[in-house]
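All protein chains but one are shown in place.
So, subunit A:
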Amino acid sequence: AAPPLYDVVVSGGGMVGSAMAAALGHDVHFHDKKIALLEAGARKEYDRMPESFSNRVSSISPGSATLLSSFGAWDHVCSLRLKPFRRMQVWDACSEAMIVFEKDDLDDMGYIVENDVIMSALTKQLDAVADRVEVFYGSRAVGYTWPLPSHSCDTSPWVQIELADGRRLQTKLLIGADGHNSVVRKEAEIKNLEHRYDQSAVVATLHLSEATDNNVAWQRFLPTGPIALLPLSDTVSSLVWSTSHDHALELLTMDEESFVDSINSAFWSNANHTDFIDSAGAMFRSAISLLKPSGTGVRQLPPSVARVDPESRAMFPLGMGHATEYVQHRVALIGDAAHRVHPLAGQGVNLGFGDIACLAHHLRAAAFNGSDLGSLKHLLKFETERQRHNVSFITAIDVLKRLYSTKLAPLVLLRTWGLQATNALPPIKVRI
């Protein structure tokens, strides 16, 4: 007997893969379609969230929140826990320059949500459409067989998938959401431009010295890399500190008190300032205030950290990647499989959710037109739209990363003035 035929198979059950499967499963145009989600790990039960916060969190943009609420997952997130933030303060360790992002209407700029909370919400919504979306846990795809673009003979026109346990599936469209080391991308022989940064990110859950509104996300660019404090509650924040591999290892192994001291020093110390830069910066600031009296915004002081959650320290290496093609006949890549970025802008998962919104839009139009779901015609539209959006964004993040990785005066001056100018100019800030 022929292996079971699905309309769509999503490979990879992380946040992006699960959201893709859930989005299609809840779409009325996919009511009669068969969807499968392949996840190598075991099913995790998320019935109750532990008291302590997880150390892996994501900054969810309002656009991503809209996508998640389109299939009922955002409600679950809200009923579990999340922290909205209203303001983002980003500043340099080598100068006084800073930029503040704030929405005029006092709306939420974004939300800090633990990845486990997002997965719990997605799992619930997948369960709700279990008759349409079949989730295969503990299933790793080990081989793919690609069909010829225009078959006219006896070979199957579908993608053949072989699982580790020998089971086989067929699908009209394969969506690769299997992360930056995507097997789908490799097997489809899609070239990937990648680069390993000589940096690792250290994450931890921190307790603040005193309770505060804690609705500001803080990021300071140190010469070794950016350090960010993301609010989780009035007393707890999440740390994401990108730094050299050696320093990261040091941070991981030092005792808790020293760790806390390093963090506070990173945020408060002015050791990297030079007189030259300071006066040049001050000069520029007064020049701007002549043109734009409202000036460069109020500088708030970041909170100080009292202690770190034991066992919450972890590190992972950082890199950047971009697939030269997002689609092929009967294949589409989304999330980190298509593009991998530095966490400095907190946008990694948002780019993935943006991919989902775009791909789902084109797939539902194709379904409503009776088209073959794996046809390149609409897949190329998805690719064009997302590459246009992603490439400039990813390049900008990479440039920022390199620009801020130095103490050299000319570059510091450049970014100081650049940051101050950007802070003073509303149009650019709104675009970001």
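By definition in this document, a contact is a pair of C-beta atoms (placed from the backbone, for glycine too) under 8 Å apart; a residue touches a chain by one contact, two chains touch by 3 or more; residues count from 1.
By definition in this document, contacts and distances are computed from a predicted model.
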| item | value |
| --- | --- |
| Options "Calcium and integrin-binding family member 3 isoform X2", "Integrator complex subunit 11", "COQ3 protein" or "Trafficking protein particle complex subunit 6B": UniProt name of the undisplayed chain | "COQ3 protein" |
| Of A:3, A:62, A:84 or A:157, the one touching the omitted chain in the full complex | A:157 |
| Touch with the omitted chain, as defined above, among A:66, A:258, A:371 or A:406 | A:371 |
| Residue in contact with the excluded chain [from A:32, A:131 or A:189] | A:32 |
| Missing-partner contacts on subunit A, residue numbers | 5, 28-33, 149-152, 156-158, 367-372, 375-377 |
